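Of the protein chains in this complex, one is absent; all others appear in place.
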Amino acid sequence: MSVLKQKEFAIILFVVPLLFILFNFYTGIAGPQATELINWGAYLWNFSMIIGTYSMFRKHLLTITERQKDWPYSVIMFVSFFVYFITGYIHTPTFQWIMDYVQTPIMMTIWVGAFTTFTMVFRGARTRNWLGVLLLLSTVLTVLRMAPIGEAIWGGFPIIGLWINDVPNVAVMRAITIGMGIGLLATMTREILGKETHYLGE
Amino acid sequence: MSDFIGSLVFVSIILIIWTIFYRENPFYKAISSMSVGLMLAFWLKGGLDTLYKDVIKPAMGLEPARLAVLIIGLFIFMRFYSDLEFVSKWPIAILAGVGTAIASKGAVSAMILSQIAAGSFVGADLLTNINNLLIWIGTIATTVYFLFSFERGPILGTVSKVGQVYMMLAFGVVFGMSVYGSSVLTQMTYLLDYPGYIATAVAILVIIADIVLRMRRKAPESS
Amino acid sequence: MSGKKWYHLSMDAQDSLVYLFVILLCGVPVIRPLGLPLAINESTTHFYETLNNIPEGSTILWNEGYMVQSYVSGSEIAFYRLFFDLMRENDVKVIFVSSCVDGPLGGAMIQKMLDAGVDKTDTVYGRDYVNLGWLPGFEAVLAAIAQDIQSVTEEDAYGTPVSDIEMMQGLTTDDLYLLGFSCGVSVDPWMRQWGPLGKPILMVGGESLIAQAMGYINAGTVEAYLNGGRGMAEFEKVYGFYTLQTAIMDSVNLMSLYGIALIILSNVLFGKKKG
Partner (left out) sequence: MILEGLRFDLIILLVNVALIYFFMRKAEGGKLPYIRPVPFIEELDSIVGRAAEMGRPIHFSTGYGGLHDEWAVMCVAGLALLSKVAELCGKYRVWLQFTCFRGYLVPIGQDLLKTGYEKGGNPDMYSPDMVSYVGEDQTAYVAFIMDYFMSERPAVAMMFGAIQAEMNHHLMMSARVGAVCCAGTPRLYYQGKMALMADFALLGEELYVAGASITKDPVHMGSIEAEDWSKIIVLALLLIAAIAVNIGMPQLFTGLMGW
């Protein structure tokens, strides 16, 4: 029993599926079993999500019972959760109504995508050195390439903009992609050798 | 009828969330905590439906593999029994193992090898040759910039500087694209459409009233 | 307000003004569209031709994962309609599946497109197209698709077991002629899982995701792509079916100029403060 308690056993549970899937990828042997293991990744992720939801409920329940700061908002959170979750199974038209007219505007608007970009541009587009100037120049040229008005102002913008996208951008994205690929392999190796076990919470 | 109310709710939610740009207010906090509840329910329902469909139903049919993953999945709830706490780490270990394997198996061919297949600088027309040459130089310079365990001498220093110039141009493209694309426009069409503009008009009045109130409250203090 | 000039607004007030202008500039074209001509990029026409050149009777897979805007504004309707045209003309079969990071909204997007967006005359569910709905696990689902299409899920979005669906009988991943996806996040997972298959891949992504994926596009892993909102508006023009996306292109012009003006303004202010 004590063997199971050891950290090493959990590392074995990490390494064995990993090596098995790689073995199948390179040799094509035991395909169905590898597929099953890949699907296990998705199913176990569901269970870990349930744990995350439970620990979040415990926190909000604590906020309510002890009347901590902002406890009415936790009540709103619970009410909206139960209403939405239960109608999902009992009364689908209401679920669909909530999805169309309540959840979608929240998901679309809470992003405030444009606003964050414009505040960032207003607050942060400060060029600290000549490299910053280069970055902003390339930003402006790309914006003028993409917006139809850029072409209306001067025919050259789309050509320059496209060149910046097709040459320097390709070169840098290629180098960074290679770097990320190598980084991924390095981490996989460290995890196989058991040197990195943050997934166990150390 | 439900569309009319629905559109009004749709637009008023957008307006309530936009009030955060005016100033912090309880309505925004209410919507944000409601979004927490709705998202949790949404994800949980999606997850549970799939779990039932792909794991619980086959496990009932005594399909061995799905029965095994159901049991291992339930181990995760052992976290709350202190003596069995180590068992709860097993599903997370398998999960992380499969996740890393999936990512690494495709990494070599898609992220490394297919990127190395360089374009040729001979034949074809002159422009593509120059462009391919510039891409090739840029890739090498940027990769040299990301070498960390070498002293940056004069040669490596200048090559890294060339890499930095390339990177600034490339990051400018990525940043420019995000400045260009935005989702506000979709919302605007709903705000100015049939039922929506009623709520928009009301919102504008509320904000103006709030500004006037706060100006009057500030005015007596300073005079 | 002694000593403080009227334009020395608080930081919050300045930001509110910036946002007010964003809202106003977005509103103007909705009321009075500019109607500037939209040039068609070569990548969009290549995307259109690739879809049209799909051989008779082959099966393709579409992985839906675009952002929530497309659920509301239906910006993807154009190529969904083209899928159904291909079903009628070339007897092409399409598998719709979503593993998008926005959660079950991916399944809702496909469902909304199938209900209201497309023209389903004489196409039969189960024979011409199948909807597997939303599946959790993101890259794990992409890996399962690449490994074996039959194992992706037990039942489709409506509860019928995959083994009973006519077009899925005996279908393997190798039979899939083409894989397409729309993404709201970076494209590396799709490239890693589908790249090694060597099949043509179609991509629809947000503008800056495309800029980031230029390495893969230049290397040929991606066959053709639509460049975000603008790409979809161009595709609508090529295909000849217009939605909100084309109207949005007008407002984008003003927003872009506004963005550039802000860049210049913030640098001038920063220069003055530093000077």
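Each chain gets a letter, A, B and C, in the order it is written, and its residues are counted from 1.
Just so it is clear, contacts are C-beta pairs under 8 Å (C-beta built on N, C-alpha and C of every residue); 3 or more make two chains touch, one makes a residue touch a chain.
What you see is a predicted model; the values in this text were computed from it and never measured.
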Shown chains touched by the chain that is not drawn here: A, B, C
Touch criterion as defined above, residue of B:I20, B:L51, B:L70 or B:V87 at the omitted chain: B:I20
Candidates C:M167, C:V185, C:V238 or C:L257 - the one touching the absent chain: C:V185
Residue of B:L84, B:I116, B:I130 or B:I198 touching the missing chain in the full complex: B:I116
Residue among C:S98, C:Q111 or C:S208 touching the omitted chain: C:S208
Where the missing chain touches chain C, by residue: 11-12, 15, 101-103, 138-139, 185-186, 188-189, 192, 196, 208-209, 212
Touch residues of chain B, complete complex, unshown partner: 20, 24, 29, 32, 35-36, 39-40, 42-43, 79, 92, 95-96, 99-100, 102-103, 108-109, 112-114, 116-122, 136, 139-140, 143-144, 146-152, 167-168, 170-175, 178
Missing-chain contacts mapped onto chain A: 25-28, 41, 45, 48-49, 51-53, 55-56, 59, 106-107, 110-113, 115-117, 119-120, 123-125, 131-132, 135-136, 139, 173, 176-180, 182-187, 189-190, 193, 195-196, 198-199, 201-202
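The working rule: only the chains that are shown with their structure count from here on.
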Whole-Å gap separating chain A and chain B, where each centre is the average of the chain's CA atoms: 5
Chain A-chain C separation of Cα centroids, rounded to whole Å: 17
Overlap residues in chain C, where contacts from two or more other chains coincide: 15, 19, 22, 26, 69, 72, 105, 135-136, 140, 143, 188, 207, 211-212, 215-216, 218-219, 230, 252, 255-256, 259
Contacts with two or more other chains, residues of chain A listed in rising order: 36, 38-39, 41-43, 45-46, 49, 99, 104, 107-108, 111, 114-115, 117-118, 121, 136, 139-140, 142-143, 146-147, 165-166, 169-170, 173-174, 176-177, 180
Chain C to chain B touching residues, read off their complex: 1, 12, 15-16, 19, 22-23, 26-27, 30-31, 67, 69, 72-73, 103-105, 107, 134-136, 139-140, 143, 153-155, 159, 188-189, 191-193, 195-196, 206-208, 210-212, 215-216, 218-221, 228-230, 244, 247-248, 251-252, 255-256, 259
Contacting residues of chain B [partner chain A, same complex]: 2, 5-7, 9-11, 13-14, 17-18, 20-21, 29-45, 47-48, 50-51, 54-55, 65, 69, 72-74, 76-77, 79, 86-87, 89-105, 107-108, 110-112, 115-116, 131, 134-143, 146, 163-180, 182-184, 186-187
Residue ranges of chain C in contact with chain A within the complex: 14-15, 18-19, 22, 26, 34, 36-39, 68-69, 71-72, 102, 105, 108, 135-137, 140-141, 143-144, 147-148, 151-152, 188, 207, 211-216, 218-219, 227, 230, 249, 252-260, 262-263, 265-267, 270
